[in-house]
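Below you'll find the structure, written out as structure tokens, and then a few comments.
Every protein chain except one is present and positioned as in the full complex.
Presenting chain A:
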Amino acid sequence: MAPMRIRPGATVTAAVCAGVLLATSACGGGGGSGSDTIVIGYSGPLSGGAAAYGKNIQDGLQLAIDELNNQGVTVDGEQYRVELRSLDDQYAPDAAATNAQRLAEQDDAAVVFIPHAGGIQAAQELNSSRTEFLLGAYSSDPKIVEQGNELTMMIPPSFESYAEPFVDKLTRNGESRLGLLGTASEYGQEWTKLVTQEWKSRGGQVLSDNSIDYGTVSDFAGPVSRTLAENPDVIFLGGPSQPTAVIIEEARRQGYEGSFLLMDQAKFEEMEEFTDPKNLNDAIGVKPVRNYDDPGTEDLLDAYAEKVTKKRPVTSEVALNYQSAAIVVAAMEQAGSIDDPTAIREAIPDAIGEVGEQFHVSGFPTEITDAGHLRNQDLEAAYRTPDGEYEYLPIEQPDE
């Protein structure tokens, strides 16, 4: 039996044809957001080093959307189903911008969520020019609202508001030596700078900067012993919760008894799962979601355990995005439009008061600033006392 001979040229042609066919059918499918569907776009890291973070935000948005669909969404007298479309950008700014444009143009998403400052800034170049979309910006970097972009909604509190009260609390007994063990990411460096300034402005002494890349260091013992060798009273650190917990454990193991000042990326509730919670005593950071007693907190914790996982706690990444998805859809209802980003943005101030109580989970926003920052007037931070109890302290937010 003679083998069938196929010209290589023919194979290539066939492959190209198949490819084109696939691509066109994919476009057709992608663009098919029916008239009764509201598409919410999301571009975040779903693979690679930051995938867990990207997944948390995606889960928060999806849980809100499920709940909204349960209740029914009516815009301008018509019933809609809300749908989340996610694309992976692996934390790359240019990929995030491309994804956002694709979501806005092909999927007719009027709102696109992006959870990293680089991607947000790249998308801000686009969202008010040819393709209009409202940007759900999940990053505590204040730069994203300083740009004057009119279609940006900044979701978390600005990290600048934390430095002062954190330093206040940890210097009440005359502590003066601050060790730096932050993460080497751009965001981590911004924090390091901020805390350094705040510390120095009180006349405290800032020791050598031992920032390391939490993702690539194989053994944290070295950087920890370097930091401890200078006898700090307080150590600033924080990156993703899990490596932060390991570093804290290492510091306690090496005999450190001072306090920790935690950057907002690290969450108490996640760290408690990774190290003996006793190690976290005498530390200040973001208030754990489960410690809020807002009307919807319990339900979100239950829904997360049931639909996502029982193994991980609900963090503010899940909770804040859960809240903001509800705000966006309420704004669509207020504006009577599902596809006009400007109208939706303008309706947010009124929409905030209209969102159902079950979406109030962790300090629901009380206002949106003119620059587009969702804010809660009663923002609190958490201090874990040397006895392992949580105390809350109010955070003043800067004017924008």
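Rule of thumb we're sticking to: contacts are C-beta pairs under 8 Å (C-beta built on N, C-alpha and C of every residue); 3 or more make two chains touch, one makes a residue touch a chain; residues count from 1.
One rule holds in what follows: contacts and distances are computed from a predicted model.
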| item | value |
| --- | --- |
| Protein name as given in UniProt for the chain not displayed, "Branched-chain amino acid ABC transporter permease", "1,2-phenylacetyl-CoA epoxidase subunit PaaD", "histidine kinase" or "Probable glycine dehydrogenase (decarboxylating) subunit 1" | "Branched-chain amino acid ABC transporter permease" |
| Options A:199, A:220, A:292 or A:383, residue touching the unrepresented chain | A:220 |
| In chain A, positions touching the absent partner | 46-49, 51-52, 54-55, 184, 208-213, 215-223, 225-226, 229, 240, 242-243, 246, 253-255, 274, 312 |
